[in-house]
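Written below as structure tokens is the structure these notes are about.
Only a single protein chain was left out; the remaining protein chains are all shown in position.
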Amino acid sequence: MDLTKLTALELGKKIKDKEVSVIEATQALLEKIKQTDEDYHCYITVMEQEALARASEVQKQIDAGELSDSPLAGVPVAIKDNICTKGVKTTCASKILYNFNPPYNATVIEKLEKAGAVIIGKVNMDEFAMGSTTETSYFGVTKNPWNTAHVPGGSSGGAAAAVAAEEAFYSLGSDTGGSIRQPSSFCGVTGIKPTYGTVSRYGLVAYASSLDQIGPIARNVSDCAVVLDLISGHDTKDSTSVPRDNYQYTEALIDDVRGMKIGIPKGYLGAGLDKEVKSSILAAAKVLEEKGAVVEEFDLDAVDYAIPAYYVIASAEASSNLSRYDGIKYGYRTEDFDGLADVYKKSRSEGFGNEVKRRMMIGAFVLSSGYYDAYYNKSLKVKALIKEGFDKAFEKYDILLGPTAPSTAPKLGESLSDPLKMYLGDIYTVSVNLAGLPAISLPCGIDSKGLPIGLQLIGKHFGEKDIIRAAFSFEQSRDYKGPVNNA
Amino acid sequence: MKSYETVIGLEVHVELATQTKIFCGCTTQFGGEPNTHCCPVCTGMPGTLPVLNKRVVEFAMAAGLATNCKINQKCKFDRKNYFYPDLPKAYQVSQLYLPICHDGGIEIEVNGVKKVVGIHEIHMEEDAGKLIHDPWEDCTLVDYNRCGVPLIEIVSEPDMRSAEEVISYLEKLKLILQYLGVSDCKMQEGSLRADINLSIREVGAEKFGTRTEMKNMNSFKAIARAIEGERKRQIELIEDGKQVVQETRRWDDNKDTSFAMRSKEDAQDYRYFPEPDLVPIEISDEWLHDIRSRQPELRDEKMLRYETEYDIPEYDASIITSSKRLADIFEETVAICEKPKEVSNWLMVETMRLLKETEMEPENILFSAQNLARLIGLISDGKINRTVAKEVFERVFKENIDPEDYVKVNGLTMVNDEGALRTVIENIVAGNPASVSDYRSGKEKALGFLVGQTMKEMKGKADPGLINKILKELLS
Partner (left out) sequence: MTITDDTINYVAALAKLELSSEEKEKAKKDLSSILAYMETMNELNTDAIEPMSHVFPIRNVFREDEVTNHPNRDTLLSNAPDSKDGCFKVPKTVE
């Protein structure tokens, strides 16, 4: 039996039933990574020794009858390299943090470890989560396991590709403008961006604080829901964490959408959307309709202005958040310097890649005196309008449906030359972050190039259960299909 | 020469007397080995997040209420972005758009003239770390212990016109904050620092001149000298037909002059924007009312109460209340020994003398109310006389010794054995016939000499009243 083909829940059950030991599962995964990661390069750091040591520790806990209420005890997990792991290099795929060992664990890491998770390694991403292709990583590009000539998407490209390539049972990514959903779509896996405030950001290296959320990427909806059960919850270390009564997302794994009202924003099917993607999305809507949902198209207000507002806000916050990387407390310091000003300028110029520099400059510009109102403040107003648009929509609909991305995964090297064009690819994802909504991306088809297509379902605030239920129902209509290479 | 007017506004940074920092659970204790009062949050480690200390908000409200400010019941934090090694996140969390307090003022008095100095706003923010110059390697060492200590910044209106007004304003402010208990205001430890904005204009002119800012003054003396120096410098520039440049300057008290601090190419564009990691603050009417009702008695009320409740002269009351520490010792001691006038005397005379002698601030007084009360008890119980008491007090003042133990150990207790004293006096009378006859022939002074001789013989440990009584008996 090839253990790496199991879903996280399947493996968790086998471990619980003592059919498989935690060490066997961990070894199997490490073996798989050794075999294929040279081709895909999902990982920045593989924690072989730590993972094996941790595996035997978890096995002991399981044998002692602990962790019996944790469905994923002993299941290895891959962590996006912008989530702090105590004593384990956390680089954000940037030269400027190439050697950074956090002195503490992110809250999500503490939660996963409490649930008996074995961290297998840290996965690749776009530098500081800025990008849509995982090509901007200082540690090299990740390739799409469906076709290694294509990008895996980004910024959580390593996290999504590792799940698709069966180099991880599940992973944690982060989503600021689509960074969980878009690579999930490109890699044919499932990813959830939770409602802002559902998962603690403590220990997530900030890109844009008001938009960032950590979320799961896995092979199916059930795995994602169970991981969300584990990582969500109020955290007193994160002031923007929202206390809720119920974090039991697995309750929503029900194959029933009868009476559910689903809206499709007309703008999400307009110009710029690839034809094959469009027909696949409409086919998915049809499936849900046939299962008893009420589906209709409608006009979503202000959403056309989501991309400019998003890039202003995200760049502004990033320019501030990334100023702390200055070659003094941690990370890269230039070799050669004459005075303090040099340490700053050279460390930062040598330590950051082009896309990060570009966004820091945009951010500095839109906040600078004389431009704040025209750009930054204007964006905060547009954000208010976008949220209002969604609020209105959710008076009528339980969930919204559309594509995750306008196309399937582009070829490597195609996207970076024109940043604006790349930004436009985020058209269906960024508005969700601006409005703080939950959304899921799950596979709904494969195009003529053999690349997966992602379906996006958007919920109202804290409406994770609505999208999980709809996604689960839809998922029952088709079998999971991994990349041909893994067949 | 034309006549000029000096226009001064102050930005006063006050470190709050909380136990912990503004956004993390690190101690705010002064000193400590470098970087031992720090955690990932206050050193700006990637991924960390701030959580606001509630007491900071309450202290800021208290300061606002005591300085007659309006409280912004909806306020929030903003980020002020700039690079400097003492600022680990490269932004300071502060308040720009909606500061917690605004539009207040306090009354000052200089040479009998009263005026109100307006307070533009009070905002909350975090302190930066400390830079230490290392002369061995000619480099700078960074200590983040102070980083994240809560501050309030009190921004005055440009209402002051002289160094005297500035000092008076600062003294008043300091006293208010000390009475509130929101800060110890120790200037030498940097818990009260003033930035001085100063400009010059011709008397009668309406428009303000170009101002300069002098940073981080930490003594009243330095402030007075800096104001005088900068005033002269600006007038000279104007008289020479030159321009005052708007810039930040550093006062060098040793060289008695100020220097421009930042190179001009360094853009001062702080790119403030709302802090996304902290949620807004909403102060309910109940909360505000609660803070208001918990405001302690401030100086003016206290003075009045001392006069009426303890029958202390106005002048004495004003001296004792001029320092929170003095007033606290006064009230605590009175509570123990119930002798307000006696306590007031010790504070007004001996304490003041010793403070002056040792060049000490009343805030730094060491001795406890318990020990002062014990000393007063020793006197009223007739255990020591006043001359001995003064000596003992010096030790109490300097080392906060227990006067009872001290008197016992050093055998300073008064000799109250009348028989023994009488024997000594008889010997003195016998040994000084000239003084005896002087006294008998009407020279009162001679008695003093005989008392002195007796006291000397008794090593000061006798009751002067008793000596007088016995002497008069023997000589009559």
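Each chain gets a letter, A and B, in the order it is written, and its residues are counted from 1.
As a convention for this text, a residue touches a chain if its C-beta (ideal position, glycine included) is under 8 Å from a C-beta of that chain, and two chains touch if they have at least 3 such contacts.
Keep in mind it's a predicted model, so treat the numbers as computed, not measured.
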Of B:15, B:143, B:230 or B:463, the residue touching the omitted chain is B:143
Of the residues A:344, A:397 or A:474, which one touches the chain left out of the display? A:344
Of the residues A:15, A:362 or A:467, I need the one that contacts the missing chain. A:362
For subunit B, the residues touching the chain missing from this view: 18-20, 24-27, 33-40, 43, 51-57, 83-85, 131-134, 137-144, 250, 261, 265, 267, 269, 271, 274, 276, 278-282
Omitted-chain footprint on subunit A covers residues 99-101, 103, 196-197, 210, 236, 239-240, 242, 302, 305, 307-309, 311-312, 319, 323, 326-333, 337-340, 342-346, 348-349, 352, 354, 357-358, 360-366, 368, 375, 377-385, 387, 419-420, 423, 435-436, 461
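One rule holds for everything that comes next: only the chains that are shown with their structure count from here on.
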Taking each chain's mean CA coordinate, subunit A and subunit B are separated, in whole Å, by 55
For the complex, which residues does subunit B have touching subunit A? 40, 43-52, 79, 81, 83, 85, 88-91, 140, 142, 269, 271-273, 276-279
For a test of understanding, state which residues of subunit A touch subunit B in their complex under the given definition. 82-84, 90, 92, 97, 100, 102-104, 106, 201-206, 208-210, 236-240, 316-317, 319-320, 323-324, 326, 328-330, 340, 344, 364, 367-369, 372, 376
